[in-house]
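For this view, one protein chain was removed and the others were kept in their places.
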Amino acid sequence: MEKLNVIILAGGVSSRFFPLKEKNAFKFLGQNSLEFHISQLKGIETDIFVVLPEDTTISEESGWTKILQEGSGMAGAVKSALKEIKSDGEVLILNANDFYDNSLVESFITTREKLKEDGNALLTGYKTAKYFPGGYLSVEGDYVTSIVEKPGEGNEPSDLVDIVFDYFPSAKTLSRYLEKANSDKDDLFEVALDNMMKDGVKFRILQYSGDWKTIKYPWQVLDVTEFFLNQIPSQQISDKASVSHKATIKGNVIIEDDVKIFEGAVVNGPAYIGKGTVIANNALVRESIIGEGCVVGFDTEIARSYLGNNVWLHKNYVGDSVLENNVSFGSNSVTGNLRLDEQEISMTVKGERIKTGRNKLGTIIGSNVRVGVNANIMPGVSIGPGSFVGPNINLDKDLAAGKFITVKQSVQIKDNTFDISKTSREEIKKKLG
Amino acid sequence: MEKLNVIILAGGVSSRFFPLKEKNAFKFLGQNSLEFHISQLKGIETDIFVVLPEDTTISEESGWTKILQEGSGMAGAVKSALKEIKSDGEVLILNANDFYDNSLVESFITTREKLKEDGNALLTGYKTAKYFPGGYLSVEGDYVTSIVEKPGEGNEPSDLVDIVFDYFPSAKTLSRYLEKANSDKDDLFEVALDNMMKDGVKFRILQYSGDWKTIKYPWQVLDVTEFFLNQIPSQQISDKASVSHKATIKGNVIIEDDVKIFEGAVVNGPAYIGKGTVIANNALVRESIIGEGCVVGFDTEIARSYLGNNVWLHKNYVGDSVLENNVSFGSNSVTGNLRLDEQEISMTVKGERIKTGRNKLGTIIGSNVRVGVNANIMPGVSIGPGSFVGPNINLDKDLAAGKFITVKQSVQIKDNTFDISKTSREEIKKKLG
Partner (left out) sequence: MEKLNVIILAGGVSSRFFPLKEKNAFKFLGQNSLEFHISQLKGIETDIFVVLPEDTTISEESGWTKILQEGSGMAGAVKSALKEIKSDGEVLILNANDFYDNSLVESFITTREKLKEDGNALLTGYKTAKYFPGGYLSVEGDYVTSIVEKPGEGNEPSDLVDIVFDYFPSAKTLSRYLEKANSDKDDLFEVALDNMMKDGVKFRILQYSGDWKTIKYPWQVLDVTEFFLNQIPSQQISDKASVSHKATIKGNVIIEDDVKIFEGAVVNGPAYIGKGTVIANNALVRESIIGEGCVVGFDTEIARSYLGNNVWLHKNYVGDSVLENNVSFGSNSVTGNLRLDEQEISMTVKGERIKTGRNKLGTIIGSNVRVGVNANIMPGVSIGPGSFVGPNINLDKDLAAGKFITVKQSVQIKDNTFDISKTSREEIKKKLG
């Protein structure tokens, strides 16, 4: 079989991802989203084209061609890639920020030969009972008849949400339709598809009902963290890691080289501990990804969270939170991750309040941040990169990048009239142990 | 022997028990005060009459008759019950909120036959060297000559404090005296007894020198907790509980069905852990009663405290405190349980400051309360049911029921001129482990 041209769309801007930096550079279990998709396709002979934005920090690597996006939207991205595809071969288009399990790729592989024989295209529908504010697929038998954008709850034409995992038997044909498409809105790709359908091109439907996660907003890093943790098949501890026999490792956990886990520490899987990270005495890590070179200090709990590289914690509680690289907390600082009224938590994205769909959510913190001792950060509050948070603060509003916030405290000093040196605690002590 | 009529007085209002709700419904080691008394009498054939207030939440159960109190005071309560007692049998009167060990009941059983033969009544005196602000018994030989109300320290007629554990050979006689008694004050019962004595009825004295605890004020729940914990004879772990072999269980501890105790947790007896409760990693419970369905989260210490049902804690210290049902603390919130000057702690009861007799006392919290992260509650401060306490607060005054208290914080935000991304912590890390 000839090589499959794969276009990975990674060109969108990450402004809604603030205070985190670049969606596609985020590593899960040691690989970023591009590496994930490329490894998922390793059973197929491919030519891979990754469309990235101009300001990307990701460099081209062997195994794929880097393409800078020209033009806007999905149509612009696909067109930028098609320019580089010389042959009139098959094309698979997928979105770097969608995450699904291998079964989707395997279903596609099974179908591919028949598609090519019949000259059919293919669209993918994620089967879900819950409303999702995206495109839905109208279907008749095995074929898609149209795509309906955000139909509104109750008006869904099917239970199939459109995932970008689109196959076309001919690059040239796709290119031609994209060139011809015309629209006032940012939906040229959809218009091109619509035109193809009208002209009689058949689109088979590939139904997928496994796990599907996508990243647009920063808190969705937590969904994807959960997705990857659930992919860990077994307990894998590097020979080069050092784990105290008084520590407890439970469930499916990956522990990389040079990790040190001290006495009394507990890692409750699923969990991932990156290279060179220290899990100190009596710390607890559960359902979390911890990057490289971190120190999860004495008596710290990390629950359902994502930590980047070089994060230093000490006697903290970090729950349902994302801390990017080089973040540290002073002792006893904690994240609040549940409102007192236990209601859904919102976050501010580009000035707008967005419901996160979560009633458990801590904080989202960019890189190079320091938090002082005894501070606490309220649910859904974010901290921009390069900022400092002073001690003893109750941070209940987002802090922008490059700021230093401190609390003003008013104290009273008087003479101390009580002579404590005379009291004794012998009785209390007798009762200990 | 004919059946003994037992009147259990549980009719008093619980207003001095605020912020806790109903004294008689409070469970210790899984039983409330009525169940405790009834089980303590199980060696005797009895007809039990429990006098309860109109607004009680306690329902009648097989084994006893529920009587709603008419009229006020002890006389009113006893009269309400006597109306239901048809035979002219013997009567034992006791107070639901007094707690003593089985030896008192056993002494009574030994004496009862002789009492009946002689037609003598019986009063019970608790032998104590320390002054107690209640009634004292004047005694000649084996007989009580009078009851002296609150004689004041130094004027005690004996070392015997009057406990309500009173026996009368004839219900009818008692009833007649109560009907005749006359007083301006709320002491009709005492007047009736006095009249009986004057008329020549003999009252034997039953001396008791074991443990005796009583509940009137909320902090006394801690005394009764200690009383019950000291009754646990051995270590009893349910077959249906799951206890990690890396956890430590020491001393006399009852662990009920479906309890889970995780690695690194310590339960230092005496202690009681109710059904379905979780003691999470590295938590410590000592000398405490924990109710059903609680979560004593990671790294939490509970010391000398009483927790009701569905209490959730996480990285907290709760010492010498009572938390009723459905209370939760955010991480790092703590109770202060010792004044800086280590002096006796007072509480406010119905507007009045009362010395508690304790220099170690934390907080008393009613049901359905939420406390945010990093808050602290001062010694002897109470929180009414249904209230919320915001994060980072230093709660130094009682909070009424149904309130939401937050702290107003003043902050300063400036540009951060220091670029932390350049610093390295490699040297610190090398020294770890």
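The chains carry the letters A and B, assigned in the order they are written, with residues numbered from 1 in each.
The working rule: a contact is a pair of C-beta atoms (placed from the backbone, for glycine too) under 8 Å apart; a residue touches a chain by one contact, two chains touch by 3 or more.
No experiment lies behind these values; they were computed from the predicted model shown.
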| item | value |
| --- | --- |
| Sole residue of B:N326, B:T356 or B:S382 that reaches the chain not shown, by the stated touch rule | B:N326 |
| Selected from B:S288, B:S321, B:S367 or B:S382 as touching the chain missing from the view | B:S367 |
| Sole residue of A:K23, A:R112, A:K260 or A:H314 that reaches the chain not shown, by the stated touch rule | A:H314 |
| Touch criterion as defined above, residue of B:L34, B:A280, B:L313 or B:M347 at the omitted chain | B:A280 |
| Absent-chain interface as seen on subunit B, which is shown | 242, 248, 260, 262, 264, 266, 278, 280, 282, 284, 293, 295, 299, 301, 310, 312, 317, 319, 326, 332, 334-336, 338, 340-341, 367-370, 374-376, 378, 386-388, 392-394, 399, 402-408, 418, 420, 423, 428, 433 |
| Residue ranges of subunit A at the interface with the undisplayed chain | 246, 262-264, 268, 281-282, 298-299, 314-315, 330-332, 340-342, 360, 370, 372-374, 388, 390-392, 404, 407, 409-421, 425, 429, 432-433 |
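Convention: only the chains that are shown with their structure count from here on.
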| item | value |
| --- | --- |
| Gap in Å, rounded to a whole number, between the CA centres of subunit B and subunit A | 51 |
